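As you look at this complex, bear in mind that one protein chain is not there, while each of the others sits in place.
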Amino acid sequence: MSTIVKTGIVGASGYSGTELVRILLRHPNAKLECVTSRSLAGKKLSDEMPHLRHIADDMSFTKSEPEELAKIKDIDVWFLALPHGVSAEYAKAFIAAGKKVIDISADFRLGSLELYKQYYGSEHPAPELLELGKYIIPELFDVKGVSLVACAGCYPTSILLPLIPLLRKKIVAGNNVVINSYSAVSGAGKKVDLNYLYCERNESAKGYGFVNHRHLSEIEEQLSDAAGKEIIVQFNPHLCPMNRGISTTITLPAGDSTLEEVYACWNEMYAGKPFVKILESGNYPDTAYVANTNRCDISCRYDARTKNFIISSVIDNLVKGASGQAVQIMNLIYNFDERAGLL
Amino acid sequence: MSTIVKTGIVGASGYSGTELVRILLRHPNAKLECVTSRSLAGKKLSDEMPHLRHIADDMSFTKSEPEELAKIKDIDVWFLALPHGVSAEYAKAFIAAGKKVIDISADFRLGSLELYKQYYGSEHPAPELLELGKYIIPELFDVKGVSLVACAGCYPTSILLPLIPLLRKKIVAGNNVVINSYSAVSGAGKKVDLNYLYCERNESAKGYGFVNHRHLSEIEEQLSDAAGKEIIVQFNPHLCPMNRGISTTITLPAGDSTLEEVYACWNEMYAGKPFVKILESGNYPDTAYVANTNRCDISCRYDARTKNFIISSVIDNLVKGASGQAVQIMNLIYNFDERAGLL
Amino acid sequence: MSTIVKTGIVGASGYSGTELVRILLRHPNAKLECVTSRSLAGKKLSDEMPHLRHIADDMSFTKSEPEELAKIKDIDVWFLALPHGVSAEYAKAFIAAGKKVIDISADFRLGSLELYKQYYGSEHPAPELLELGKYIIPELFDVKGVSLVACAGCYPTSILLPLIPLLRKKIVAGNNVVINSYSAVSGAGKKVDLNYLYCERNESAKGYGFVNHRHLSEIEEQLSDAAGKEIIVQFNPHLCPMNRGISTTITLPAGDSTLEEVYACWNEMYAGKPFVKILESGNYPDTAYVANTNRCDISCRYDARTKNFIISSVIDNLVKGASGQAVQIMNLIYNFDERAGLL
Partner (left out) sequence: MSTIVKTGIVGASGYSGTELVRILLRHPNAKLECVTSRSLAGKKLSDEMPHLRHIADDMSFTKSEPEELAKIKDIDVWFLALPHGVSAEYAKAFIAAGKKVIDISADFRLGSLELYKQYYGSEHPAPELLELGKYIIPELFDVKGVSLVACAGCYPTSILLPLIPLLRKKIVAGNNVVINSYSAVSGAGKKVDLNYLYCERNESAKGYGFVNHRHLSEIEEQLSDAAGKEIIVQFNPHLCPMNRGISTTITLPAGDSTLEEVYACWNEMYAGKPFVKILESGNYPDTAYVANTNRCDISCRYDARTKNFIISSVIDNLVKGASGQAVQIMNLIYNFDERAGLL
């Protein structure tokens, strides 16, 4: 395998796509060969992504027909930053052409076709690929031999990183889990909608999507896998006025476990992992401290009165919650330094 | 009783104090006779509260010795916007002089001396007044005959308004209550501290004070009173980058109750109450919509899978969470229109 | 004339319209009889303007055909909050029906038909009304007998209040005037456009519309009127991440005049004017201090090295820059307290 992997991005016009372009253009072991966008085809990246004027001078967006793209010999791995339902058609073409696919969208995150239909409102667009697709948070799941990566969603990344180790080790039982997450506005994507206007979101903190947010499906599927039994959680997402970041607070019964066991479990699980930092109990993770990084900071408190653990975690939703994590996965697949392009 | 009540404010230099000055200067039935501040004595309000230049032209801050202030004949009701421990000494002097006292601070919020010591770290400064002091959220508690008002704290107002009716009517049992609140930065007061600098709080969402926030004590005492049994809750306060507002999300088991019962209870409790608005299920309260108002918006969802209610509420922490509510209480005590000065 | 004036608003769905509804619903001498919106006809104000839930309970938006509205007998004065070109047709109908019209939009701000065509890109929609329409900033122009009011624009209000008195008194000559204004995002209106998304405007300060911003036309027309000669200025508008406010900085040659003469002129001009506050030299006006008020704060410095005056002014663009000023004008027309509804 060469030390330079050739990459392409399909659907790069949104916030995650821009972040992915930024990371790949600076990556020591990757070359960004192709960036597509239906709406921006023919236009220059430096005009459409003015944040990147100093690193994106010569590139233009290209058209994005799956079959045509799949024929490009020079590309080893395709990143998909597309709406759900759309990414599947690209994945099919790329997999058929023997490429690796790292999908930031939701099409291959769920193992269950019924769950997909229930949460996404339509039949799964490529059920034949479900088996191939692997849900990946790189600290928790092995990337070896994976050719179709379903990157975890932003909220799920902030939730599963602290919870899965505790469930796997039976330190927590998984009942009565209450999750409250506050997301930056970029979590909604670059959506031209009255609700996302500056004056609507500034000075606004509010819930949305209680009970049936799409990410709930992957959160519960993964927690259930980790626990070896069905886990049902309360997931309350919110918006607050920031550009980047998710702050998650999880309350759950400690059972007979202690704070020391939580920390021992995390310390063992995340020893040597460069992008998970465990803060001591009482030190609160802060979205400001992980902005523009691929890091997840976590900590836990124990309440002796309620016998609950209260776990806090933060990530940058566009980096560890999307594009940074996608590149971290690529690094691991290609045996690069896990941190390449991400510091 | 005259239709104009004469008022004074002790300790007006903070954010709640400024808000109180603003409301009282515009109040049709109140005259603000005296505004004190140790640090600003002798200075003009219009210089120190430049937001109020158009309404505060002639007033100056005066000194604030309790005994001296208590002698001022012309004042019927004193508002206290002071640190805990300090307001008690003023309350003593004013009560002794036959004045009414409406205290925005924490000194008379708790019925238990031990709880006060545990949460505030010192002996209660005026235990002899505990009996006289009444904890008031005006939609929930009767103000009749009260001469020493302990206004509810900001977080507790957002929590107790939706919960107390449900506990009183036994619609919820009160076990396993998980409360997550996000507060604007003004909730910390006008504190000159590195943590409250613009660049530290902008783009920052984070927890703080889990397990032992001072407001937890009054929340639990009031919930227990309402339920007729001891209630212990998980209270997770957070900060997010806004000037004003608290967004609270409460998760709790529905037991055998239905969403309809929740709404029927609220509709009955808050019928005719101008400052509590009940939003239909699925309509999320938003801090932006209550900014600069004395309103609390609440709504509830039911999750059939977890059998939980998820309750949302929002207030402006400086108005309904502090100064507006204090004036609303004054209006009720003096039989003014409850909304006087607050629209 | 009754002490209650009956009012209607055409086109109330934007930010200025909401602000106007808010002010009129609380106004002691006005009754809001009718609020129209093409897009929201039939819907309730309390649903569409959730900021106003506590004061707008029963009203609904009505349809907005000019001829139909003109027939409503019960309305004395119509406020127009419409796009340019559209407000003229309503003005025609209302004037014909003998109503007073206070127009927040741009259709009657200019005295010159050519200027209108040059800056607004089309022929003036009602040239026959130009004579009747009067450009009003109430501290500077007499409202007596005016039946068609063209309220000044937001930028112009912040610029003309400090400059016109100095030009009228020949304290400054009006040559080489350089104006830089920074506006909150609400200045762009409630426009569903990529450029006004939260994540685009947050952390963004930038110029726009240099050389040919539409407000330039009314600024120069009014300055020329005040000076009695043609005045041409440099007007550089900018956006910065705020909900409300305009901060204007004007640099211009002092000629032989002194700072004392500037202040004497302002003090004389604005004596007894409740909504203009003159700050001493070196005290900088701040948008935060005028937010949600109808105030304009101004101050001036003199630079002995450059022999320039540097004038600063701030307003809330939605209040003094639009709806508050419109109501202030109504108050003066009807001989109400100038401050009615605006404190």
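Annotations for the structure displayed:
Note that the chains take the letters A, B and C in the order they are written out, and that residue 1 is the start of every chain.
Definition applied: a contact is a pair of C-beta atoms (placed from the backbone, for glycine too) under 8 Å apart; a residue touches a chain by one contact, two chains touch by 3 or more.
Source: prediction; values computed, not measured.
The chain that is not drawn here is touched, among residues C:G207, C:G228 or C:G255, by C:G207.
Looking at B:K71, B:K170 or B:K190, the residue that reaches the missing chain in the full complex is B:K190.
Contact between chain B and the unshown chain involves residues 15, 184-186, 190-194, 196-203, 241-243.
If you put the missing chain back, the residues of chain A touching it would be 26, 50-51, 53-55, 274-275, 277, 286, 288-295, 297, 343.
Residues of chain C in touch with the missing chain: 176, 178, 180, 182, 184, 200-208, 210-211, 232-234, 236, 238, 240-245, 247, 249, 251, 284-288, 291, 301-303, 305-306, 308, 310, 312, 314.
We adopt the following convention: only the chains that are shown with their structure count from here on.
Summarising the inter-chain layout, the chain whose CA centre lies farthest from the centre of chain B is A. Between chain A and chain C, the centres computed from C-alpha atoms are 46 Å apart.
In terms of their C-alpha centroids, the spacing between chain A and chain B amounts to 40 Å.
In chain A, the positions touching at least two other chains are 184, 200-203, 241-243.
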